[in-house]
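Everything on this sheet refers to the single structure shown next.
What follows is subunit A.
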Amino acid sequence: MEMINITIDNKPVQAEKGQTILKAARKAGIEIPTLCYYELDGIKLENRPGGCRVCIVEVEGRKNLAPACATEVMEGMVIHTHSLRVVNSRRTVVELILSDHPADCLVCPKSGKCELQTLAQRLGIREIPYQGAQSTYRKDMSPAIIRDIDKCIMCRRCETVCNEWQTVGALSAVNRGFEAVVAPAFEQDLEKSPCTYCGQCLMACPVGALSEVDQTRQVITAISDPKKTVVVQTAPAVRVALGEEFGMEPGTIVTGKLAAALRKIGFDYIFDTDFAADLTIMEEGTELLNRISRFTQGDKTVKLPILTSCCPGWVNFFEVNYPDMLDVPSTAKSPQQMFGAVAKNYWANQLGIKREDMVVVSIMPCVAKKFECQRDEFKVDGNPDVDFALTTRELAELIRQFNIDFEALPLEDFDKPLGESTGAGVIFGATGGVIEAATRTAYELFTGKKLEKVDFNELRGLEGVRSATVDFNGTPINIGIAHGLSNARQLLDDVRAGKTNFHAIEVMACPGGCIGGAGQPFHHGDFDIIRKRHAAIYREDAGKPIRKSHENPYIQALYKDWLGEPCGEISHHLLHTHYFDKSKHIEIEG
Partner candidate 1 sequence: MTKIKSLADLKAMKQSIQEKIDTRAKGNAEGLVQVKVAMATCGIAAGAKQVMDYMMAETDKRGMNVVFTQTGCMGYCHAEPTIEVTLSGKEPIVFGFVDLKKADEIIDKYIKDGELVDGIIPVNYETINK
Partner candidate 2 sequence: MHLLVCGGTGCNASKSQEIAENLKSTLTDKGLGNEVQVILTGCFGFCEKGPIVKIMPDNTFYTEVKPEDVADIIEEHVIKGRKVTRLLYTDPENKQHVADSKHMGFYKKQLRIALRNCGFIDPQNIEEYVGADGYSALAKCLGEMTPEQVINEIKLSGLRGRGGGGFPTGLKWEIASKNHADQKYVVCNADEGDPGAFMDRSILEGDPHSVLEAMTINGYAIGATKGLIYIRAEYPLAINRLLTAIGQAREYGLLGKDILGSGFEFDIELRYGAGAFVCGEETALIHSMEGQRGEPTFKPPFPAQSGYNKKPTNVNNVETYANIPIIINKGANWFNKIGTEKSKGTKVFALAGQINNVGLIEVPMGITLREIIYEIGGGIKGGREFKAAQTGGPSGGCLTSAHLDTPIDYDNLIAAGSMMGSGGMVVMDETSCMVAIAKFYLEFTVEESCGKCTPCRVGNKRLHEILEKITKGNGTMEDLDNLRNLSRVIKDTALCGLGQTSPNPVISTIENFYDEYVEHIKDKKCRAGVCKSLMQYVIDPVQCVGCTACARNCPVNAIQGEKKMTHVINTELCIKCGACIEKCKFNAISIC
């Protein structure tokens, strides 16, 4: 690494050649405020359009102020990050942004977490000298994401995430000048765009222009209704991130406090999506083995590789982009929907109540789950298997509303029977986890031998695309893993072209898998937070007494008492689904 000498704020600094002023300064402990700049180094995603002009600095010898995020350091460069000229210009720039931004912070979904708000505070802005017209647009309400683009500051983060990391292409800049804004093509509603509701756009959005549909009010109403039995399930990734909302170190595991908090809020049954994850492994693992054995017996119609179908963003993506391959993914429902089906069919029956009197709430690290639970195929006579899907953040809001001292909560257990799970269910929360869990079970079912080493390190990690071959007692099983839909697209294009020999591929839409989901506490581009959640997931798995789904005694009991066998008659009706060609649902009006 070639190092060069520069001076920042009168301090001699060594910087890497080719580095930006922003990075060199941060490394030297000098903080330059930014707004549009957004980086997720773990997935090599960088948004630096150089548009907001907040990070401008003075470089001696240059005519104009330079954006620190986009200007490379050069030998001997002398930089002032907070000179009088810089401070005045930066302040004016932020005042200009604020002059075209609604001042409804009191009820803004990003209030307290808004980067613009923080910046305005930091620069001590008390009034806006440049008052004038404000740009206004219609509010776009989709089933999962709300676009309130009056608040858009044209940082383009959402656009970069949607186009580069997800290759979804739902968002891009439209119009010019003062009217310029980020929107779906032809300023169409998100619902009629190729949007997958992965929500990474709202995760990246520094302000309240993009946010999730809030359902906390409906959940409180359901809990307060004495006629309703409210069942809650909570996804694996929630327990390694929720603590952040209460000032805990990222990666803190809060499973016990989570169960206690849900109980305190007043849910009737505190269950765990991890249980449904184990169930998913039984169904999906069996489906995989069926396909492999049919394939080895010479059945040419069998589709390999099998693709996981737990991630709703991913399901939305292939329904739009790969309508010719709808028979390739596993037909197994996602854990959220398997749980809903079991709750409203099996558990309601056990309790002797009608499904209409049961409300199933899920706590998810995800925004697309809000859309998934509203799909028509997951409803019986209009009544959904899962009524509401709250994000981790919404749960944190509920906990605050109920004045629960989260840190002081005792550690409690989930309720039985749908709250018991294995380590295999837990790792669903990280990229590679679903396929590792499936491997643990499929290995034993396929070979009939006991798996001694349950940790498959070759399947773990945060690389965008990973592949590994697992030896099933002499039969090599080829596994592919992708997180991020751009990476999934790369694998899928190869599959479509017949260029791969994978038996199974796991896809998660979000960075790091569900731990980096759009329903999680905001990380504001700090990828270390995702790394810490990632490590925590595997710690939680390692600490579990049972780590293979098929060894979960409650799963075994469920099959014995009710389901019969994996991929059997009842499973086929309740735990499996089918996919639709949605390539044509994208509408262009006018």
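Heads up, the rule we're going with is that contacts are C-beta pairs under 8 Å (C-beta built on N, C-alpha and C of every residue); 3 or more make two chains touch, one makes a residue touch a chain; residues count from 1.
Picked so that all candidates are chains of the complex that A comes from, given by their letters.
The structure displayed is predicted, hence computed values, not measured ones.
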Worksheet item: What candidate from 1 or 2 touches subunit A in the complex under consideration?
Response: 2
Response to the item:
Contacts from subunit A onto candidate 2 in the complex sit at residues 49-54, 56, 64-65, 67, 70-72, 85, 88-89, 92-93, 96-97, 99-100, 129-130, 132-133, 153-154, 172-173, 175-181
